[in-house]
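A single protein chain has been omitted; all remaining protein chains appear in their positions.
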Amino acid sequence: MSELKLCGVIFCALSLIVVFKSFKAEYSLFIRIAMTIGVTIATLLIIQPVLSYVESLTSNLTINKYIPYLLKALGIAFIVQITADCCNDVGEGTLAERVCLFGKIQIVVISLPLIDALLSLTKDVIK
Amino acid sequence: MDISLIFKIVGIGLLVSVCCQILSKSGRDEQATMLSVAGIIIVMVLIISELEGLITLLSNIFGF
Partner (left out) sequence: MKKCILFLFFIIASIFCLCFICFGNDIHKDIASSVDGELSNFMDSLPNDISSLFPTDPLNSNNIINEKSIIDYIISYIFSGVDNVARSFVSIFTLIIVTCALSSICNSLSNSALNNAFKLCSTLCFSITIFHSCVGLAELTSAYIKTLCRVMNAFLPLMSTMGIMSGAISSTTTNCAISVLAITLVEGFLVVCLMPLVKSCLTISMVKPIGGCNLSGISKTIKTAFTSVSVFVMSILFFLLSAKNVLAQGNDSLSIKTARFAISSFVPIVGASINDALRTVSSSLGVIKSTCGIIAIIAIALLMVPIIIHLLLYKLSFGFLGSVCKALNCSSEGEILEEADSLCGFMLVLVACTCVMFIFALTIFINTAVGVA
């Protein structure tokens, strides 16, 4: 989907959201959610060949085992940010903050194997 | 996913709001409420099918 087409669709959706806000506010939320999902899918479709190229580049190197952790952390950050923004739009700031906290903790939990590997390398110093 | 989903939601929203207005003006408030709830549920079903596509794409790209 080219960027001109995307921007045109977003402008249409914006005008419809504003129209619906006055008499049926819930439909504006649905249009907003649908538009967000559409733009996210378009972004991910652009990113996908780039990420698979990066994985093919690093497939022969020693850093190959660390790239999945990075990608997972990025994915979690992405989806949590989208959810939090939607919550903020509707006015649910509390929910947005809780979702962000969940995302942070999930990223740290995912990096636990990395922390474990680093500590095992440095544990001789503590000995 | 293309602009047809947006137009479907807009169409359902317009239809539901017009019918709700007619029903509440002619005195059938409960039916108006039930119609609006039904409209919301239909739109949510449409959105959930799109959400499933997004989640599949995310799990493919980021490896969840």
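The letters A and B name the chains in turn, as written, and every chain counts its residues from 1.
In this section, contacts are C-beta pairs under 8 Å (C-beta built on N, C-alpha and C of every residue); 3 or more make two chains touch, one makes a residue touch a chain.
This one's a predicted model, so the numbers in the text were calculated from it and none came from an experiment.
Peer 1: For the chain that was dropped from the view, give me its touching partners among the shown chains.
Peer 2: Visible chains that the missing one touches: A.
Peer 1: Check the options A:7, A:25 or A:57 and report the residue that touches the missing chain.
Peer 2: Looking across A:7, A:25 or A:57, the contact with the absent chain belongs to A:57.
Peer 1: Which parts of subunit A face the unshown chain closely enough to count as touching?
Peer 2: 54, 57-58, 61-63, 66-67, 69-71, 73-74, 77-78, 80-81, 84-85, 100-101, 103-104, 107-108, 110-111, 114-115, 117-118, 121-122, 124-125
Here is the rule we go by: only the chains that are shown with their structure count from here on.
Peer 1: What is the distance in Å between the mean C-alpha positions of subunit A and subunit B?
Peer 2: Measuring from centre to centre gives 24 Å for this pair.
Peer 1: Could you list, by residue number, the parts of subunit B that touch subunit A in their complex?
Peer 2: Answer in residue numbers: 1-3, 5-6, 9-10, 12-13, 16-17, 36, 39-40, 43-44, 46-47, 50-51, 53-54, 57-58, 60-64.
Peer 1: Please output the residues of subunit A touching subunit B within their complex, sorted ascending.
Peer 2: Contact set of subunit A toward subunit B: 9, 12-13, 16, 20, 23-24, 26-27, 30-31, 33-35, 37-38, 40-41, 44-45, 47-48, 51, 68, 71-72, 74-76, 78-79.
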